[in-house]
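I'd like to ask some things about the structure below.
Of the protein chains in this complex, one is absent; all others appear in place.
As written, the chains take the letters A, B and C, and residue 1 is the first residue of each chain.
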Amino acid sequence: MAAMAATAARPDRVVSLREIVADIPDGSHLALAGFAITRNAVAFAHELIRAGTRGLTVTQVFGGFETDLLAAAGAMDCLTYASGSIDRFGLLYAVNRAVLDGSLALSEYSGLALALRLHAGALGLPFVTTRSMLGSDLVAPLVATGQAAEIESPFDGAPCLALPPLHPDIAVVHVDVADRAGNAMVGGPVWSIPETARASRMVDLVAEEIVEVGELDPSRITIPGLLVHAVARVPHGGHPTAVYGHYDFDAAHLRQYAAASNAGGDALDAYLDRFVRGVATFDEYLEEVAP
Amino acid sequence: MAAMAATAARPDRVVSLREIVADIPDGSHLALAGFAITRNAVAFAHELIRAGTRGLTVTQVFGGFETDLLAAAGAMDCLTYASGSIDRFGLLYAVNRAVLDGSLALSEYSGLALALRLHAGALGLPFVTTRSMLGSDLVAPLVATGQAAEIESPFDGAPCLALPPLHPDIAVVHVDVADRAGNAMVGGPVWSIPETARASRMVDLVAEEIVEVGELDPSRITIPGLLVHAVARVPHGGHPTAVYGHYDFDAAHLRQYAAASNAGGDALDAYLDRFVRGVATFDEYLEEVAP
Amino acid sequence: MSGEEKWTRAEMLAVAGSLQVVDGDVTVVGLGLPQIAALLAQRTHAPTVRLLLEIGVFEPVPAEPAMGIADPRMWKDATAFASTLEVLGVMVHGGRVSLGLLGALQVDQWGSLNTTEVEAPDGSRRRFRGSGGSNDISSNASRTVVIMTHQSRKFSEALTFLTSPGRRIKEQTRATVGLPSQGPCAVVTDRAVIALTDAGAVLESVHPGEQPDTVLADTPIPLNVPAGGPKETPAPTATQLALIRTELDPNNWYTS
Partner (left out) sequence: MSGEEKWTRAEMLAVAGSLQVVDGDVTVVGLGLPQIAALLAQRTHAPTVRLLLEIGVFEPVPAEPAMGIADPRMWKDATAFASTLEVLGVMVHGGRVSLGLLGALQVDQWGSLNTTEVEAPDGSRRRFRGSGGSNDISSNASRTVVIMTHQSRKFSEALTFLTSPGRRIKEQTRATVGLPSQGPCAVVTDRAVIALTDAGAVLESVHPGEQPDTVLADTPIPLNVPAGGPKETPAPTATQLALIRTELDPNNWYTS
């Protein structure tokens, strides 16, 4: 039995975006982690749409551009969220249209309540309790579908809402930088990214940049590599949304998308044909938007 | 009504350690955040002992040197913890002796269970649930005193343990660096520091270093200043415990203390007289230990 | 333009909204006009207001106009970047937020809000943003203020969807439902300030140039009028208007 030096055998989790998408079967329960117009996994959403993946359930605390894109492409059957918009550029028009025409089943929460369900999933808690949502119309449909229960505290009898843990199959998060073992850093506010990744059975990352293990400050790790299945490098992969410290959102492109999504039909199809289905890679898309 | 420039009016929360201690009445419920031989608020514990503060209830997930010091001085009536030691240097001899002679009432948890009670306090949750501690002898005394309840999940009927939120009066945390508004950074692992601070009604900090607002990376803040009541600068204030990135533990001094604490009686009194009660300030103590 | 054509309705709304902020408030700010109202307060009478954004931002001091709370311009000079659990959990649900500033599609006489879905007279439905942190803030903040434009269809005794709870919820008190705080204390519109009390809604003031009777007619919820009639809301000052026009919203994204 040979002794080894005190240096770590670290796994290499770097793959291509195409490999990440190939591992996602139709009907998967995806957890997304963008927020409106910031840090959306757009390169991933494009690749998923090109792969023709269908029947997805998506959980995302705050929906955004990526969410609407998947709805526009008809990739989603179910959505669980607390809200969605593309900030001042508009609403999630494709999502809202699909909800109203019945092609997308929606479960709605408050922001904290859904973050707590993911948090309970992350920690393996039997269930979590909150006062949020009590009295609101959000409660009844959740209780009816086993997603919430009105109970009393065993300590003081106070009414509270119990929520079961949530365990999506695969979380996909766009990060600033990851090392080759998947230890990843997110700069700026992190909204529900930590618990979205930790609640999921598998975590895939898209990173602006990939470095060697040991180059990142261990105190700045947002997602430990131990939880990560694979990481793909796609610089500018959040376009047209902003990635803090890397690039701003592309206002002109967001306006163009919002108009197409609001119009729907041929206008939205034309957008998808030109920018998503009509290109082979995200690099081609980036050339198309900023030639 | 005059317009102001877009620069913040930030509060100044810097005070002396003596002022922090003066604001802590006898009988307060303190939350401490050291861990065995690392990052203990030793300067604070010294000042508290010199002030003669008595009848304290202390909550601390992992007890350490600071906890034993308060027990040695007879400052504590009640302790809630999950464990305690001074690592390989020994046990919390003064704590254990006080528990056995009945002068210190002890509530015991698992590490996660107590961290979850503080976490529930931090988030204002009605209660929190876990599978930890089920079946163990830790449960019965907690149930008997209203600190836990055996319940079933309203979703699948699984047995689980409910724990009420915990709200100490004042948390005292030794941090690496804080800005003048109390935004504070802890390097290295943070164990239960985040929820210990957030659960408490008031947070006081002892910092190795204090800088101007704006000098710290907002992504590296462990405790937001908005939660902080006061911060005092005491370089080397964790001695003889380690503060990661600043100084190592003092093995010789820890051995000296462990021997005195294990012996108790006159030996322990002599330690306290020489190093705590017999000096006027922590600087004098530092000169006494490393003249 | 209204008020002798010296300001827009949206400017008046931002100013009246800002006056609800008390210096020292710990305030969570929703998307849109609440942002402008909070920043206006921060730059005028409430320099120590502590802003929080549910995206996980502590105490930002934005200097440039932003397209929403997900626009990094809105996070400028923050003291801490954190998570939603930290803002909606520790700060809001933990009872540490004194004021929430929220938008709404529809409001009832108790300040319950709908930000989810509305129904047109022809029965067709339109969907909006959903709750996000709105429900959490209405449920847990010490007080909340609703900031919205004043149209008759936005006031209703029977909300299409009750997203966020008011001072009473379908005849129940907040305490009965299990909510900790008093809840909404005012609806500020571009025509009036409506105070919300446990005895019902009160037309506290109408903005300069507005007639109380016309406002009442366009507010189809039970609305009390104080003896002596409503006051007149203070007119925007030149300083407030200059701030809005040159710094807070120079592109008229919110206040046109």
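Following the convention adopted for this analysis, a contact is a pair of C-beta atoms (placed from the backbone, for glycine too) under 8 Å apart; a residue touches a chain by one contact, two chains touch by 3 or more.
The model shown is predicted, which means the values in this text are computed figures rather than measured ones.
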Touched by the hidden chain, restricted to displayed chains: A, B
Given B:Ala149, B:Ile193, B:Ala207 or B:Val276, the one touching the chain that is not displayed: B:Ile193
Of A:Thr57, A:Asn183 or A:Thr196, the one touching the omitted chain in the full complex: A:Asn183
Residue among B:Ser28, B:Ser110 or B:Thr281 that touches the chain left out of view: B:Ser110
Chain B residues that touch the omitted chain in the full complex: 35-38, 61-62, 64, 81-85, 87-89, 91, 96, 99-100, 108-113, 115-116, 119, 130-138, 158-160, 187-195, 242, 244, 248-249, 251
Residues from chain A at the interface with the omitted partner, ascending: 1-11, 122-125, 179, 181, 183, 198, 213-214, 218-219, 221, 224-227
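To be clear about the criterion, only the chains that are shown with their structure count from here on.
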Dominant interface by contact count, named by its two chains: A-C
Computed distance of Cα centres, chain B from chain A, in Å: 37
Gap in Å, rounded to a whole number, between the CA centres of chain C and chain A: 29
For chain B, residues that touch 2 or more chains besides their own: 124-125, 219
Residues of chain C touching at least two other chains: 78, 81-82, 85, 89, 93, 140
